[in-house]
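Okay, here's the structure, questions in a sec.
A single protein chain has been removed from this complex, and every other one stays in its place.
Order as written gives the chain letters A and B; numbering starts at 1 within each chain.
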Amino acid sequence: MNEQEFIAKVTEALDEGAGRLTSPTVEALRAGRRRALAGRRQRDAGGAHAWVAVLGWAHHHSRMFWLLLLLAVLLGMVGYQMLNDQDASDLDIQLLTDDLPPQAYLHGDMGSWLNAREQ
Amino acid sequence: MASAKELDEFLAAVERRAYKSALLALQDHHSALDVVQNAMLKLCERYGERPSNELPLIFQRILQNAITDHFRRAKVRNFWTTLLSPFKGADDEEAGDSLEALPGAVDTRPGTDPAGMAESSQHLAVIEQALAELPPRQRQAFLLRYWEEMDIAETAKVMGCSEGSVKTHCFRAVNTLSAKLKEKGIRL
Partner (left out) sequence: MAQRTRAIILFGLLALAQPALAAEPYVFRFWSELTAEQQKALAPVAEDWNNFPPRQQTRLLKVARSYGKLSATQQQRMQARLRAWVQMTPEQRLLARRNYQKLIELPAQKQVQVKQRWAHIQSEGAPEPEPPETP
């Protein structure tokens, strides 16, 4: 028997094994799949719910000031995380090329050295 | 971008093989189930927006990483004791779930073995045991290449190694499997 035939026989056996799973297992896999998909759908809907909630609120408290404040918060949340990473990465390259190896900054005494009010 | 329907169809098609692969690696039913369910969740939560042709690659990567993590953290049961225990007697009251702890195990108690499937089941069990005994990288490469039917480039992507390494792992896997099966007296 050549290699291709051998491989085919092995995968055939594997397929058969996969076909013979007991029903509790099959059910558990199906349930897991449904849960995973539901989680994804919720993400899409989440945005819509936010819209509805905010609009209803804005309708009752129709002050421009509050609308702008809300907007600032929304964009701030988005910007904050991305800016944070922007700063972090500029820092990273500096950290990695400075005099000390990265482990140095984890050293137990490092915190006290940096905070000490020196002579 | 993959639709919910495409995601569902993809997962439905791959879930049994994913479970089996995890079982071969982890030798434990609950861990394998855990790992597959988490991989499905991760795929849908983080990568549901990707085009559907990328899903197989991404899913396998998530699954393989989860298996590797689990390996490192959990104790792997001594597979000899796992192998020997079902042969001790037919009075095992903990049938059902625990039967799947032995890869390929099928209910062979008296009265539940129509059409003499016992022999072919043992045949199956030995093949799966041989796979379980392969070094992890060899088993990974073999299953991805030949069972998931990925090409060498895709397999290399999932395993995070060179295409040359994939070829080596596959070559060794086939040789080792072939030798093991001969040793165990199985003729394919």
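Throughout what follows, contacts are C-beta pairs under 8 Å (C-beta built on N, C-alpha and C of every residue); 3 or more make two chains touch, one makes a residue touch a chain.
Being a predicted model, the structure only gives us computed values, none of them experimental.
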In the full complex, subunit A touches the hidden chain through residues 43-44, 46-47, 50-51, 54-55, 58-59, 62, 64, 67, 70-71, 74-75, 77-78, 81-82, 85-86, 88-107, 109-111, 113-115, 118
Just the residue numbers, please: which parts of subunit B touch the chain that's not shown?
-> 46-47, 49, 57-58, 61, 65, 153, 156-158, 160-161
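Criterion: only the chains that are shown with their structure count from here on.
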Go ahead and note the Å separation of the Cα centroids belonging to subunit A and subunit B.
-> 27
Mind listing the subunit B positions that touch subunit A in their complex?
-> 4, 7-8, 11-12, 15-17, 19-20, 29, 33, 36-37, 40-41, 43-45, 48, 96-97, 99-100, 103-104, 106-107, 123-124, 127-128, 131, 143, 146-147, 174, 177-178, 188
Could you please specify the touching residues of subunit A with respect to subunit B in the complex?
-> 1, 3, 5-7, 9-11, 13-14, 16-22, 24-26, 28-30, 32-33, 35-37, 39-41, 43
